[in-house]
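Omission of a single protein chain aside, the complex is shown with its protein chains in their original locations.
This part shows chain A:
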Amino acid sequence: MGMTIAEKIIAAAAGVESVKPGDIHTVTLDRMMSNDGTTHLTIDMYHQQLDHPAIADSKKLVFIVDHNVPADNPKTAATHKKMRDFAREHQIDFWEGKGVCHQIMMEHYVRPGELIFGADSHTCTYGALGAFGTGVGCTDFLYGMVTGTSWLLVPETVKFNLTGKLRKGVYPRDLMLHIIGQIGANGVNYQVMEFSGEGAKTLSVNDRMVLCNLAVEAGAKSAIFEADEIALSWLKDHGRQPKQVFTSDEDAHYICEYTFNLDDIQPVVARPDFVDDVIPAAQACGTKIDEAFVGSCNNGRIDELRVAARLLKGRQVADTVRFLIVPASNDVYLQALEEGLMETFMEAGAIVMNANCSVCWGSCQGVIGENEVLISTGTRNFKGRAGHPSSKVYLASAATVTASAIKGFIATEDQL
């Protein structure tokens, strides 16, 4: 029996010839990432619960402060300080205020063929480069940190065969929300989403990140694309070589297969409070909004900023709306400056923030009040995710979010 890309990565990490779904293996981790959401808990456990604490290989660890940046109160400042001090003491790569963890990881670390644990659910983003990334909690992170290994149940893989090409005015974000709407918020629970087909070849690495990142919202353990010429060329531009490039065997086993024709996708929104409550954006048009947000590890890259700037050029954000634009990293920020996008944002009345998780994390910047409505390119629209429990979050593409910010109510770009 052949193997899928995910199975081959796990087999390599486990040091065995082959694996099959349902097997439990001890794997050696290629890299581990933790952010300020939970690292302070890991550090507390490290000091308080281990009798002889030690780190297996600090070169494999990356700590990133990106959730509450800059610290918004003494409590979060204390968690940052704990993380900063620990990273310095143990020579761990440490990033602070440079961007959202997954963006930093993609720009500087991830390589095809690697198995990466991240103490953040959206670690599945790394599949855009043909790596197996999966989110874990702080206890699993601690175990990996001190042993360099972890146990892994080999997941089933679900194949997503993409055909066609997205039409003008339709974005990868629409595609992924559409897919989640079709398969449900636990549609691929415990499984790996493997994207392939001719449609996949039309997607850039940025686009692939959008798809892989949101896979966890369908319950996936990981998501993955084959590292093809597009991925390898992107990797080369970022000064890295692959660990190993895997392709799925012809006779690899998939638990099931879906086909999505990209030509058929239209702009969509996910309605509050469920990410799989997805409807055509046209049906939500006219809903009044109070705040709009372009950013997050899903949609804060230069592609989305370009879309926002193109729509804002010569227009103004509605008086009744706060429009927050948050680049996913400082590299994205600098690129946007170079292209003059920031000027367009400021002239249109948008609020540009430093690179961080921002509204999507729902704790430091841009939280919304009682009964307020947010339209967001963030990852989640759970009840109370962005502020008051009575507030509402719609999820949409950067184009729909920007058009809505201009109109003051949910609108698509063709209505401008």
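Basically, a residue touches a chain if its C-beta (ideal position, glycine included) is under 8 Å from a C-beta of that chain, and two chains touch if they have at least 3 such contacts; residues count from 1.
Going forward, contacts and distances are computed from a predicted model.
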{"item": "Chain left out of the displayed complex - its UniProt protein name, from \"SpoVR family protein\", \"3-isopropylmalate dehydratase small subunit\", \"Monovalent cation/H+ antiporter subunit D family protein\" or \"Branched-chain amino acid ABC transporter permease\"", "value": "\"3-isopropylmalate dehydratase small subunit\""}
{"item": "Candidate in contact with the missing chain, chosen from A:32, A:104, A:142 or A:341", "value": "A:142"}
{"item": "Sole contact to the chain not displayed, among A:17, A:51 or A:251", "value": "A:51"}
{"item": "Candidate in contact with the missing chain, chosen from A:81, A:167, A:236 or A:383", "value": "A:383"}
{"item": "Hidden partner chain, touching residue among A:76, A:213, A:248 or A:329", "value": "A:76"}
{"item": "Chain A residues touching the omitted chain (full complex)", "value": "24, 37-38, 41, 45, 48-51, 68, 73, 75-76, 79, 118-121, 135-140, 142-143, 185-186, 189-190, 216-217, 219-221, 274, 361-363, 380, 382-385, 389"}
